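Only a single protein chain was left out; the remaining protein chains are all shown in position.
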Amino acid sequence: MSFFLETLLGGLMSGMLYSLVALGFVLIYKASGVFNFAQGAMVLFAALSMARFSEWIPEWLGMDNLFMANVLAFTISIVVMFVVAWLIERLVLRHLVNQEGATLLMATLGIAYFLDGVGQTIFGSDIYKIDVGMPKEPVMMLESVFEGGILINKEDFVAAFISALLVVALSIFFQKTSTGRALRAVADDHQAAQSIGIPLNRIWVIVWCVAGITALVAGVIWGSKLGAQFSLSTVALRALPVVILGGLTSVPGAIIGGLIIGVGEKLSEVYLGPYVGGGIEIWFAYMLALVFLLFRPQGLFGEKIIDRV
Amino acid sequence: MFYRENGQFKTSYKSDQQIFPIPQDRWLILAIVAFAFLGIPFMVDEYLFRAILIPFLILSLAALGVNILVGYCGQITLGAGAFMAVGAYAAYNFLIRVSGMPALGAILLGGFTAAAVGIVFGIPSLRVRGLYLAVATLAAQFFWDWAFLRVKWFTNDASSGSVSVADIDVFGWIVNTPTDKYLFCLVILVIFSLMAKNLVRGSIGRQWMAIRDMDVAATVIGIRPLYAKLTAFAVSSFYLGVAGALWGMINLGSWEPAAFSIDRSFQLLFMVIIGGMGAIAGSFFGAAFIVILPIFLNQILPIIGGLFGLEVSIALVSHVEIMIFGALIVFFLIVEPHGIARLWSTGREKLRLWPFPH
Partner (left out) sequence: MSGRKIGEVILDLKNISLSFGGVKALQDISFDVREHEIRAIIGPNGAGKSSMLNVINGVYRPQEGDIILRGVHHANMDSYGAAKAGLARTFQNIALFKGMSVLDNIMTGRNLKMKANMLQQAFWLGAAQREELEHRLKVEEIIDFLEIQHIRKTPVGRLPYGLQKRVDLARALAMEPQILLLDEPMAGMNVEEKQDMCRFILDVNDQFGTTVVLIEHDMGVVMDISDRVVVLDYGKKIGDGTPDEVRANPDVISAYLGASH
């Protein structure tokens, strides 16, 4: 029982991170109809920026206050991600308005490669440490409920908490602010939004900035756990089934889809894996997504796709 | 004689329906093929065969497969590498498990197996498109990555996880020197290119393009999306399967699943985008570009770096390489979605009507 619960919780924790990446996908897809394959590259880019600046800043300024260094590095990384967002809109999206989804998808694949290359050229391609003071020690829980209790990483807890906080903040941003309303209007109908004077290009820059911030948060959390390294770039591929499952246009879908995939991966690996040789995590998620594609293409929470003649 | 169409009149539809309606084109292509067979084998060294020519031929074949699906039928794939893997491992298993199996037979059977698998993973294309289809093809990629790594039967229980084949024997011709390998791949590529050209200029090719351009209208004039899409998946996967078998058995000799990873799939897609979607020639341009660029950068970057007194590491070269690929993808999608092939044909068309463009 305790082993099952530990697996389940572990799945939920990693699912939370998938949700975070998926959220970046959904934001951009809603506002611009672009499926951003570069979300993973953005996570890597942000994580590298965070890791390297937190290392460089104390050297440059000759200080050894870790907290200050982290705050400065985080701020600079936000600026960096804004610049990236602005450049992507300026140099790419602007020229591909009204193109087919597949073309845009391939363009973001190009962006992903470009960002991977630039990021590693500027920041280097080793594994870098991100130390934002995440607690590393495990804790025992629920010992009173059943024997042995369950063992959890505090770090995972903090990470899940931060992710949840970000999701709430984004929801408020979307529902309550005027920029959020404009974003939703653009998501509903580009042309209608444009005709009532919402500047499309600025909205796009804003969503890409927001997606950049979610990438930064995901990058920092993951980076502090595993180090900032190239493999972060592949999280886009891990989070892709999540958005298919949850529905490409749905924020709650991204969250719940992330949790389902996170749990599904862990449970299938632990309980099904041994029978088939292990390592089934990735394709299991994709097969799950495939089943959804065949029977419910709009995902759990997405809007129904209607073809018009 | 000048390269142009002005003043050349076709007197029958038959002559207008040739693959290369302009005589100069026909001669040029024939000359290139003849040179490839008769000239190159005597001119280049082993390194050039191994590093450039053989990979170029095989990847061109694979790019043809991707182009049929993506460029002609408009169905995106991010799992092309998986179908190469299926072809390679199927050919391997046919070769070692069926006694007396000729190598050529195994390679073709590898292609047919890939075609069958391609049809299965093409089924989602009947319901979804664009990004959603990309996910289905990624599912194929990850599933087969895993299967060839973990299911020991496919690798004949090889303990290292890698499989290898001896030099192959085609009707008594032992293909073992680089020149042999080059010629063998060249023969296959020439035949397969002709087949591809014939398919895309005929009725099936028009069905693919109709589905690509406007699927509702295609159905209304009597094209079944089911047939058109699944044949595109089948033919495309067949090409990829044969290319995979050649890549494993001819180019590598012994290989692991990583040879056909998702990076290979992306690379193939990039070839088609850069070379030219919906153009047979584009597959060759794209493959040549992707094979040659890294080698070129490896040579040139350290020299450029040297000019500025910088040390250029191998890692840096590879980062610059993916930067250039990324930038070029975006560039071509924005500026010339039909790739190098279109740039080439625009130039040609200008010549063709010269000196009377209107």
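We call the chains A and B, going by the order they appear; numbering starts again at 1 in every chain.
One rule holds for everything that comes next: a contact is a pair of C-beta atoms (placed from the backbone, for glycine too) under 8 Å apart; a residue touches a chain by one contact, two chains touch by 3 or more.
Remember, predicted model here, so these are calculated numbers, not experimental data.
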| note | By the document's definition of touch, the residue of B:K181, B:R212, B:R264 or B:H319 touching the omitted chain is B:R212
| request: Write down which of B:N198, B:Q299 or B:T346 is the residue touching the left-out chain. | output: B:N198
| Per the touch definition above, residue among B:A147, B:C185, B:I223 or B:V242 touching the missing chain | B:I223
| request: Check each of B:Q17, B:N156, B:S254 or B:S313 against the chain that is not shown and name the one that touches it. | output: B:Q17
| message | To test your reading of the contact rule: which positions on chain B touch the chain that is missing from view? | response | 13-14, 17, 195, 198-199, 202-204, 206-207, 209-210, 212-214, 216-224, 231, 235, 278
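What we mean here is this: only the chains that are shown with their structure count from here on.
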| field | Centre-to-centre distance between chain B and chain A (centres being mean Cα positions), rounded to whole Å | value | 33
| note | Touching chain B in the complex, chain A uses residues 35, 91-92, 95-96, 99-103, 105-107, 109-118, 120-121, 125, 237, 240-241, 244, 248, 276-280, 282-283, 286-287, 289-290, 293-294, 297, 307, 309
| query | Tell me, which parts of chain B touch chain A in their complex? | reply | 74, 76, 123-124, 127-132, 134-136, 138-139, 142-143, 145-146, 149-152, 216, 262, 266, 269, 273, 315-316, 319-330, 333-334, 337
